[in-house]
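One structure, pasted below without further comment.
Right, chain A next:
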Amino acid sequence: MTALVDLSRRPGGTFALFAVALLCLVAIAAPLIAPYGPNAIAPANRLMDPSLQHWLGTDHLGRDILSRLIFGARVALGISLSVIAISLTAGVILGIASALSPRAVDLAIVGIFDVVTSFPSIILALALVAVFGPGLGNVVLLVSIVFIPHFGRVARAQTIAIRNSPFIEAEKVLGAQSWRVILHHVTPNIIGPIFVLACMDIPVVITIEAGLSFLGLGVRPPLASWGNLLNDGYTYLDQSPWLATFSGLSLILATLGFALLGEALRDTIDPKLRRTL
Partner candidate 1 sequence: MRSASFQIHLASKLATALLAVAGSVVLLLALTRFIPGDPATVILGSRATPEAVAALNARIGLDKPLIEQAFAFFGRLFSGDLGEDVFNGRPVLSLVLGALPNTAALAISAMLTAIVLGVPLALVSARWPGGKIDRLVAFLSVGFISTPSFVVSVFLLMVFSVTLRWFPVLGAGESGDLGDQLWHLVLPTAALAAGWVGYIARLLRSSLLEVLSESHIRTLRAYGVSEAKILMKYALKPAVLPTVAVLGMGFGELLGGAVFAEVIFNRPGLGSLIYDAIRTRNYPVVQGGVFVIVLLYVLTNLIADLSQSLIDPRERARLVSGRGAVT
Partner candidate 2 sequence: MTAALLTIENLNVSYRGRGHSAHILDGVDLEIGHGQSVGLVGESGSGKSTVAFALLGLLADNAEVSADHAAFDGRTQDFAKRETASLRGTDIAMIFQDPMTALNPMFSIGTQLVDIQRRRFPKESRKALWARAQAVLADVGVQDAAARMHRYPHEFSGGMRQRVVIAMALLVEPKLLIADEPTTALDATIEAQVVEVLHRLRQRTSASMLVVSHSMGLIAELCDSVVVMYAGTVVESGKVADVLHRPRHPYTRALLACEIDPFAAFDPSQDLATIPGTVPDPSRRPQGCIFAGRCPARHDRCSEKPPQQQAGDGRTYACWLEAA
């Protein structure tokens, strides 16, 4: 609780907490609060301006923009949390394994991390999607690959630092199994930085997913991803500005909220991370 109070005292902290809480709430309660179904088509009502019936207007198929945005929060949060969970797990396992493996294996894993990060992240995501094709499952798995090295590097660096510390040597002398000893000491040491990194990566994942969907290479319509909505808005920009405006604003709210929260967490949990993250 004190951490929450500290967070809210930082500039932008209150906004971050508010934005993230709102998004989570909306995502969880989407079917309860959305006034219409996300895919309820009403061609007669296409491209309507905001009104009492449709607070944020309708899209080119007459679907309610507000309802689609609300369900879009589900897609954005669901995908980004899945991606973070997968890449965090894989990255941490690979990173620790790399640090504890013989030099050749370690070099190979680090080499793979280097190759993956030698692509600009959106370009790698595009190249992967080009091969495996778009779709919800593919997007989650492929974008995860892009983020594995982030977590892998942090986990590896921390493990190496622990491995070389004198107290590990002492426990090894006492006959403890080395990997067990190391895991026991590594885990508490990497939780902080990994958690902060995860939070700071969420807006990047949201951006990449929305970007892929915007290009028609991510989540397939009619699933309401904010990227798809922005693309629909872009396509009908000369007829109605509302969809583009509101889907863009939703993306800004989410990315800004998580980015500010990540920074606040970083400074609260460990100010030293400012240099490395």
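Quick note on the criterion: a contact is a pair of C-beta atoms (placed from the backbone, for glycine too) under 8 Å apart; a residue touches a chain by one contact, two chains touch by 3 or more; residues count from 1.
How were these picked? Simply put, all candidates are chains of the complex that A comes from, given by their letters.
Because the structure is predicted, anything quoted here is derived from the model rather than measured.
K.L.:
Need the partner of chain A in this complex, chosen from 1 or 2. Which is it?
P.N.:
Selected candidate: 1.
K.L.:
Using the touch rule from the top, collect the residues of chain A that touch candidate 1 in their complex.
P.N.:
These residues of chain A touch candidate 1: 11-12, 111-112, 114-116, 118-123, 126-133, 203, 207, 210-211, 214-217, 230, 233-234, 237-238, 241, 244-245, 248, 251-252, 255-256, 258-260, 263.
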